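Below are the structure tokens for one structure; questions will follow.
All protein chains but one are shown at their positions in the complex.
What follows is chain A.
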Amino acid sequence: MGDFASFIAALQEQLPQTAVLLDSATLQRYAVDEMQPRAVIVPSSTDETAQVVALAHQYQVSLLPRGGGTHLGLGGVPKSLDAVIELTRLSRLLEHEAADLTCQAEAGITLAALQRQLATRGQRLALDPPHAEQATIGGILATNASGPRRLRYGTARDLVIGLRTIQADGEIARSGGRVVKNVAGYDLNKLYIGSLGTLAIIVEANFKLHPLPAAERTLLLTFPAVTDAMRLVSAVLGSVLTPTAIELLDGSAARAIATRTGLSLPANGYTLAFDFEGSLSAIHRQMDETRLLARQHGALMGEDLQGAEQEAFWEAVRAQTSGELTCKATMLITSIAAYLQFAEQLCRRLNLEMAAVAHAGSGIVYLELHPAEVSSELLEALRLLRQQAQEGKGSLVIERAPTALKRQIDVWGPVGSDFPLMQRIKQRFDPGGIFVKGRFVGGL
């Protein structure tokens, strides 16, 4: 690779205000998949970030952008790692145009800090990935992180209206803009979201916002059979009801969430949680109609949640998607029940433990598997779970795993016929390979 010593010397000389951490304790703490960086760089402004990248470009040093580090487990083992560039000091909400329902924030602000500021004007960003206190906007966008509320509000691609990025040569570029509707030029926002820092570093984002709902309630239901639970999900999705989230928990996940929150959740069977937002009259009617449908599908009534209990419950549900070994399988909604039955039988046969949480209305199943150490059983299970998801027109990504396991199996799965198109984009955007390679799909 490049001339690392000269890079650090140039950095210290030209950007004396930029923090450059070189001590071994720090480097150890910032290791990615057991690979320690040789430096951690913490710029305090967009311009500084751009200058760091320009120097990295000049000295051919590889960079890995980092936010709060909550989703750093996503991706394959990096090919090499010279420096981590951490954006947590870019933490300002630059503008909140409340009357326009838009805002502009720096990438290093945590989601929780952003939400607190937006809430003072009765608004929020309708994204609810796990670990809001640590996760930064930039990290959330780079990993395309989402949560249960995506059923109603969509994901980052539906809420981002503009981005400011540092390109691989250190130039600052904008895409999109500040207005909610915009088709001028290519929609590069889509390209950067979920690109895991392989094309550019996101330094600022403009969002479309939503008003905070007048009220929120959660309805909990229990089912002996997963097929009945999913039949109810289909019935609700095919009705006029508009839940904000529909989450399906298996017994193990329900036990874990009960332990974490102190709520009493059934340890056997499947729990369905419906989140409703809006006016109280509309919420009550939706809950009544959901209960009515639920009875027809063999549900046992659980309790309703609101206030602090409700918040704790959803917080725990989100956290349940980030275990030691967590897979995210996407599939058709109608494939979920059979998929979970398949996974249970498989885990039983291979002596693995499993906990499952599904965004049931969006076709996304998170599976946590134990033990996470490499074994032929685990590799077999992952292979078959992936194959099964693909048969449901979906895919399986191993979002979190021990490094040893990542060396045995591709966390992203096989590439598709569109991979050469992705390669050509990476080649154009980052011909020198400044942004760490090896972590994204197909080794990009």
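The definition used in the following text is that a contact is a pair of C-beta atoms (placed from the backbone, for glycine too) under 8 Å apart; a residue touches a chain by one contact, two chains touch by 3 or more; residues count from 1.
Keep in mind that, in the parts below, contacts and distances are computed from a predicted model.
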Self-check item: Chain left out of the displayed complex - its UniProt protein name, from "Major Facilitator Superfamily", "sn-glycerol-3-phosphate transport system permease protein UgpA", "TonB-dependent receptor" or "FAD-binding protein"
Solution: "FAD-binding protein"
Quiz prompt | Among A:A25, A:V183 or A:L292, residue touching the chain not depicted | solution = A:V183
Exercise. Check each of A:Q28, A:S80, A:S239 or A:N268 against the chain that is not shown and name the one that touches it.
Key: A:S239
Quiz item: Which of A:L15, A:I193, A:L219 or A:A258 sits in contact with the chain that's absent?
Solution: A:I193
Quiz item: Please identify, in ascending order, the residues of chain A that touch the omitted chain?
Solution: 97-102, 122-123, 144, 146, 154-155, 157-158, 167, 171-175, 177-191, 193-195, 199, 210-212, 234, 237-242, 278-279, 281-282, 285-286, 328, 330-334, 362-364, 392-395, 397, 412-413, 415-429, 440-442
